[in-house]
Structure formats: C-alpha cells, structure tokens
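Working notes for the structure below.
Every protein chain but one is kept in place in this view of the complex.
Naming follows writing order (A, B and C), and every chain is counted from residue 1.
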Amino acid sequence: MPEKQGTVRIIKHESAILRGNPLGDEYIRDLCVYLPPEYEASDEHFPVVYCLTGFTGRGKMLLNDNAFTPNLAERMDLLIGEDKIKPMIVVMPDCFTYYGGSQYINSSATGNYEDYLTVEIVSFVDENFRTIVDKNSRAVMGKSSGGYGALIMAMRHADIFGLACSTSGDAYFELCYLSDVPKAFRAIKGDVKAFMEKFWQNEKKGKDDFSALNVLGMSACYSPNPKSELGFDLPFDVETGEVRYDVWEKWLARDPVRLVEKSVENLKSLRLLYIDAGTRDEFALDLGARILCKRLKDFDIRFIHEEFDDGHMQISYRYNHSLELISERIERG
Amino acid sequence: MPEKQGTVRIIKHESAILRGNPLGDEYIRDLCVYLPPEYEASDEHFPVVYCLTGFTGRGKMLLNDNAFTPNLAERMDLLIGEDKIKPMIVVMPDCFTYYGGSQYINSSATGNYEDYLTVEIVSFVDENFRTIVDKNSRAVMGKSSGGYGALIMAMRHADIFGLACSTSGDAYFELCYLSDVPKAFRAIKGDVKAFMEKFWQNEKKGKDDFSALNVLGMSACYSPNPKSELGFDLPFDVETGEVRYDVWEKWLARDPVRLVEKSVENLKSLRLLYIDAGTRDEFALDLGARILCKRLKDFDIRFIHEEFDDGHMQISYRYNHSLELISERIERG
Amino acid sequence: MPEKQGTVRIIKHESAILRGNPLGDEYIRDLCVYLPPEYEASDEHFPVVYCLTGFTGRGKMLLNDNAFTPNLAERMDLLIGEDKIKPMIVVMPDCFTYYGGSQYINSSATGNYEDYLTVEIVSFVDENFRTIVDKNSRAVMGKSSGGYGALIMAMRHADIFGLACSTSGDAYFELCYLSDVPKAFRAIKGDVKAFMEKFWQNEKKGKDDFSALNVLGMSACYSPNPKSELGFDLPFDVETGEVRYDVWEKWLARDPVRLVEKSVENLKSLRLLYIDAGTRDEFALDLGARILCKRLKDFDIRFIHEEFDDGHMQISYRYNHSLELISERIERG
Partner (left out) sequence: MPEKQGTVRIIKHESAILRGNPLGDEYIRDLCVYLPPEYEASDEHFPVVYCLTGFTGRGKMLLNDNAFTPNLAERMDLLIGEDKIKPMIVVMPDCFTYYGGSQYINSSATGNYEDYLTVEIVSFVDENFRTIVDKNSRAVMGKSSGGYGALIMAMRHADIFGLACSTSGDAYFELCYLSDVPKAFRAIKGDVKAFMEKFWQNEKKGKDDFSALNVLGMSACYSPNPKSELGFDLPFDVETGEVRYDVWEKWLARDPVRLVEKSVENLKSLRLLYIDAGTRDEFALDLGARILCKRLKDFDIRFIHEEFDDGHMQISYRYNHSLELISERIERG
C-alpha cells in the first residue's frame, strides 16, 4: 500500500439534462471523484482525467474492491506513490442506461449523455473541485465503450478535452458488432420487450443475454427512431436475422473510423491521442484500432498506437499506460 | 448391422477438366460410389444421389470408419434395411483443393469444379453404372459447403439435378463469413504464401489456421482475380483487417440468398428443395437458412425448411432426413 | 430501489490475533457491517448474519457495485423492502491471505483465522452494535470457501452460531480439489516462491494461475508444516505431479464430509443447517453436497438440501434463499 492515499468522494449529482430521459433511468446519479493525496494537503489546482467505463459499467464500478487488481483510486495512489505520474483528479461519471450504456452520445432513445458529460458534469467538477479549468489540463480516457466515448470527446469536444486515450475502443463496426447479431437474434427470440423484462427480472442471465443487450444498447445509441415502438431500430430483422442495411448505415455513421474525416481539425488540436488494443481482442478491436490509425495517418493527425498481448477482458492494468502518457503531457498550472 | 450390405466402389477417375488446374491439384481423383444391396442382385436401374462434402472434405471422408456414427455407406444400408428409404446409388465426388475446397463452382483461381461435377462426373456415373438418366431421378445433397454446392446445383443445373437438399449450407455471407476475418488476419500475419506453406508443412495446425484457410478458400472461389499474384483477392486488407468492399461485393454476388432472384425458374422446377440448419450453428447458418427461405417465399418457390437443436459440427445424422425426403420424391424407373 | 435503505459501516478493525501472522498479512482490516433501515430508526437489538466470502475474496467485495446484481447491502434492502426477510445485521469479515484465503480455520502457515472470527470479530460486533447476543440469533453463511467456513463454524462453534448455510461449500476433496493439481503443477513449474512473486508482481495472471493459487492456499490451510521452508506442504510432488498421500491425508482430515462424525452433537444442536449447490458446479460441489448430506443423514442430523441449475460462478442470487431461511428461523429478541 502506498504511503499516502487519496480521497474518494461519491456525490449525488442531480442532472437537469437526464431528468425525464426517455427510458425513465435515474437522473440523480453517483458521481465518483478521486482526489490525490496532495489535494487535501494544499490549495493547489489540479488537472483532471475523466475515466469512462465500458458498456454495462458505471463510474462506481471503477472503485470496486479486488484483492488482485487495484481499483482506479488505488491505482492512482500507487502510480503517484511510485512517482510514475503526478497528482491528478480523476472523475468517474455514470452514463449507464436501461439498455446497458449510452456510448456517451446523445440519442432520442436514451437521453442526452453527451451533453450530460460535456456540459453538466464538467461544469460541476470545475465548480466543486480545485481543477485547472483548461482543455489542456483536462483528459478523457476509457476502455471498450469508454474508449469509444473518449474518441467521441476527442472528435467533437476537443475544446473541452485536450487529451484522449482509447483502450480497446469500439471501432470498425463490421468486425466488432456484426458477430453479436446471431447471438442477439437467438436470445431475443423475436420479442425485444419480453426479452428486456426477463433480463431485468432474473438475476441469472442466459448465455447470449449480454450479446443481445449489447446489440440493443448500441441500437438505442446509434439508430434511434422516435417513430418506432421501442424508440430505436434494430440493425437486423428479428424473424430471420437479416441485416437491415438502412439501419446499419446509421450505425456506420457513428463509427470512429468513419468519423475521422469530419473531425480532422479537432483531432489535430489534441495534445495527446493514444489508441491501444489487445491482439487477441474478442471483438477484433485491435483491427478496429489499426483501421482507425490508418485513417488518422491519411489525414496527418498525430497519434500513438500500441498493441498488447491480451484479449478484451480484465485489462484494467492497461490504464497505467494511459495515465502515464496523460500525466506526461497534461498541462499543470 | 443390417442383413444386406451394399457395395462401395472407389474408382480412380481422370479428369480432363481438372487437368492443368491453376493450383496444380490432382486431376486423377478417387470417385466413391455406393451401390445398394439390390444393385448386384438385379439388372435394374437406380436413382442417384450426389453427396457433396463440406469445406476441407472430399468424398472418401464420407466413408470413414467411426464406432458411433455410421459412415454414408453404412447409413444407406441401415436406412434401406429398416425400409426408411428405397435403394439408391450414392456418389461421393472429390472437389478438394489446395485452399481446402472449391465450393463446387468454377473459378479461374482454383479450377472448373462446377463443370467437373456437372459435366464429367455425372456423365461418368451414368455411363458406368445402371442409373436412371433423368433429372427427376438425380438428387444432390450436402452439408455446409456441400449444402452450398447443392444450392448452386439447384439454382444453375436444375436440368441435371431435380432434387436438392442443403444442410447448414453457406448462406448470408455477412453473418457466416465475416467473423472469420479477424482470425484469418491474425493467422495470416500479412503473408498468405508463407502462411500456406507453413500450413501444409506442419501437420499440427494453429488455433486460427482453419479459419484463415476458410477465408482463403472462399476468396479463391468467390473473388478470383487472374491479375493478382495469388490469382484471387482477399476481402480484407492484410495490414489492417479492413474490409475491401469491392472484393466483398464479389463474394456477395455468390451468396445463395442473392442468387435466388436469378434462378427462380430453375428453383421452381425442382421436385424437392429442402433446407435445414441447427439453431446453434456456429456460423449462424440457421439465420442464413431463414433469410434464404424468406427469399424463396418472396418468389413463390416451394421448399421445405427445418431447424434442429444442434450446432454445425458432427451432424451427419441429419443426412437421414435428406435421404428420406429424397427417397420419397425421387422418380424410380 | 427499495424505499428505505440500510447503512453500511466500514470499520478499520485492529486484530490482536492476526498481528504478527506468519505471512505478514495486514492485521488492521476493513470490517464491513450492514445495518438495516430499522437500525437507525430504533434502539432495538437485531439478529446478526455473518457472511463469509469465497477463496480470493474479502468482505468488502460483497459490497462491490454491479448494475445487474445487487451487492449484499442492496440485496438486504431489497429483501427487507419486499418483506421477504425481517431486518438483520450482516457482517462481512476479511479473512484473506497472501495465498488467497484462510478457509476460516487456524493454521500455523497462515494465522489463526478461526479464532479471529469466532473470538475477536464476534465480540467486536456484539460490543459495537445493537445485536442480540445469543447463538440462536447469530447465523453464518457463505459461498464456496465461505460455505466451507460456515460448515466449520457449524461443526466447531455451534455455541456461537446457531444457524448455518453453505452454498457450494468445499466438500469431498477428492472431487473438488484433485483436478486442480495438474494445473497447479504446470503453473508453479517446480518453484512455489518464484511463482508467488510473479503472481503478485504481475497484474495480468496466467491461465492456470488461480488454480495454482487455490492448491497453494488450501495447502497453507490444510497441511501446514512449520518445519518446511514454505511453512506448509503441497499435496503433490512439484517434479512429477505425484500425489503425496501423507499430505493428502491431512487435507482429507479437514474435509467437511469427514468432519461430520466428530461434530454430531454440535450439528444436531443447530436451528438451521442448509446446504445447496449447482448441478453444473465446475468443482463438483453438488456431489460434495450430496455426500455430505448422506453423512448427516447417517447420523440423524437435520438439514435442508437443495440443488439448483447452475455452475459455481456468479451465483450470488442464491444468497436470497439462505437469507430467507435464516430470517425465518433466527430468534429475534
């Protein structure tokens, strides 16, 4: 255990933006904030890292106890204690939804989570903690859907977040999502509402239930349709499994690989753009990362790309590298 | 063991069509023919079933010994012995290639296997055995790529084969092939030639080697390109894994689901079109079958569709059902 | 979310018994206590349930956040809110060690965790919270190694714990532990110290590392040997994998199945003895439970036995049933 330990604050934050969200999800949510040991011992201002969780996650889970892996607060303490990073505040927001996640974007089917994060949470943090209020002192990072969120922030909110790290972030949707369609087809059995009710009623989940939730969750985020019964369209026909290409196009329009060209200026403005993925990623996100990096290169955008020998799960040790890179490059007072 | 047993004839057949094939594969091949017990005991003519093996297979493998599962000759004996089917000749051709299979179609990259089967083999069988030479007395069936082959025969050679059964046949390529791309990418490691040499040199195969072979094999069949170094194009970039949509379009053009509209008359002329797949098929071919059946229905083509509770492997017991349906409907003398 | 929520108290408890333990593990530990909503709102005394975690766990992990499964505090709130159980205090002790766990027994190799729990923790809880200080108002429950702990408490400390529930508790060691020996052999590669150092140094664990830890952990608990270098003996030869039957006998002497005959009176005195396991338990603990119940029956000991259709992992929903049975039978003031 490191000599000095930071403080974790779990704050009930009431969101105006999420109030009345279409899924009836909570609008008062736990916002978790890690303050480094130096915070209490001084009146300095600190840079801030926003850490976005993967699909099915929410900020609080980053603080879960595990005897073998430090949680994010313990990880910060360790890295600071070993002098691998300098003190930083870490913010862990909760953007979970009934369908498992929001991808940190606005959707008429789920709510305006992109606004929630960029407008409400960032302001709240800056108002309530001694942060350095500047994009160059504000980073965003995350894993899986959290990596996707980090990329979205980098692409659309470079004025807020000047540094971004995506670990195994969702990218190149053909290869990362399509293989879930057959599983979703089989789990959903033609009736999304019945599936979802059973899903939430039974603590015990079925074999393909999380794959189905993943497809439903992404549908709610990527292909909202206010005119449909569910509020969004599925990218496949629930009777046959056939891809609905009109819907699929809407998904592709939200693929980081396809978004690069619309975000060149923002991406070029970043102090840090870091992308990594495991070479055994079960969702082929190492290929996604390679394709994304190819696009970045095509547009002369600077980035750092790494691959590591692992899969998609239990890779929170990879946070270390993002945090070290951020610490190196983030602006301090 | 049934009272009476048929005879198996393994004949070295020299093919004019395969001679000089681009891969240098054998043009003298074992043609396996099962003759029912009644064949030798009479001078009758019999209907014929062509059974096409899956990818990586060849006719002879249908005669492999297994203590728990009858091979195709034993299966015929059993079904005939139990009076579930009437006597029929079964032909097991060898359409294997260096890349694992031919999909029973012509390709400048592999050879003219469609011609080999429809022209050479059928004539040879009719000339050398007491067959009933009529499309209504000639059926084709198969599993996996053999099911694909059966569908191709039904669609393009209904004048030769009047009955067709596809068990877990390759269909709807988005869902059955794309998920192999990441595996192929990782196994091939950017160098197809080196991969293939190692593949054939080492008896011990690597984890994703057969997935890679599958993608290569399908490429050789679906996207031949005489101008390319390999003689065919891969549907993905070997450096990044990105889908090459121009190549992918060529694949889709050979998808049974897409071929229906071009083959309506042929398909309508069939005495039997039977399609089944397991509801846990690892390649989502149950979805492929559903989508295919949807298309058939759209064109008012008659067919029988079944699903069974199993995966893609070790399902040769499903041959029984195809054989029974064929026996019921095939014309005898 | 239930209307009323209980309180969680996480207390730094300093243990005199664990101080100076042979592994140098912490002796100041987090003791987690759940107080029901009714606790703060009254000055009543409440019955207490001690919930013991499985191997590799510690009390705090029972409070981890998960969007799909209530943690133990949330579970209590829900069950109380739905009137399925009456208010009870729940205590979640930390008996973790360097080798992954203590099995809640004393060992010269790990420390006196049985004393720690029965002497220190129980007293501390009774002194610091409004508990009903009586064995009939004190229950113990747990899963996996926590189930083992509950059985040990029932067998040896029925004067303290008058009710005991074991879910998938370690029992019948031949079938639940031996299959880990080959995995441990392969992971340890002949050098326990080197293995353990690497294990704690690297956040990323190898395929069989937890199986190895399991065998090491059980060795430290079941076959301590103060004269050996490690302080305990392994039940197998690290050069060949051969079982060391002299050591194995020491393990068997701690098998609940074998301990029944020594604990008949204690076991007969219980108000509740509940045993369940999943019929797909990966460690065959459903067989262990059956064999244990057979022994209990042979000695005319009352018990309730259930089986459920699941494996060994992610079965915390089974706590509900234990808690309901405890709530029904535990004595309240």
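Everything that follows uses one rule, which is that a residue touches a chain if its C-beta (ideal position, glycine included) is under 8 Å from a C-beta of that chain, and two chains touch if they have at least 3 such contacts.
Just so it is clear, the model here is predicted, and its values are computed rather than measured.
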- Which displayed chains the unshown chain touches: B, C
- Item | Sole residue of C:M196, C:V264 or C:L287 that reaches the chain not shown, by the stated touch rule | C:L287
- Task: Sort through C:D83, C:E239 or C:D300 and give me the one touching the missing partner chain.
- Result: C:E239
- Query: Which residue, B:G6, B:G57 or B:G111, contacts the hidden chain when the whole complex is considered?
  - Reply: B:G57
- Query: Which chain B residues touch the hidden chain?
  - Reply: 56-58, 60-61, 63-70, 96, 100, 203-205, 310, 314-317
- Task: Quickly run down the residues of chain C that touch the omitted chain.
- Result: 172, 174-175, 178-179, 181-182, 185-186, 239-243, 279-280, 284, 287, 290-291, 294
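Here is the rule we use: only the chains that are shown with their structure count from here on.
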- Between chain B and chain A, is it the same set of residue numbers doing the touching on each side, over half shared, or a different set? same
- Most central chain by CA mean? A
- Item | Furthest chain, CA centroid comparison against chain C | B
- Message: So the centre of each chain is just the mean of its C-alpha atoms; given that, what is the distance between chain B and chain C in Å?
- Response: 56
- Task: Calculate how many whole Å lie between the centre of chain A and the centre of chain B, each centre taken as the average of the chain's C-alpha atoms.
- Result: 45
- Item | chain C residues counted as touching two or more neighbouring chains | none
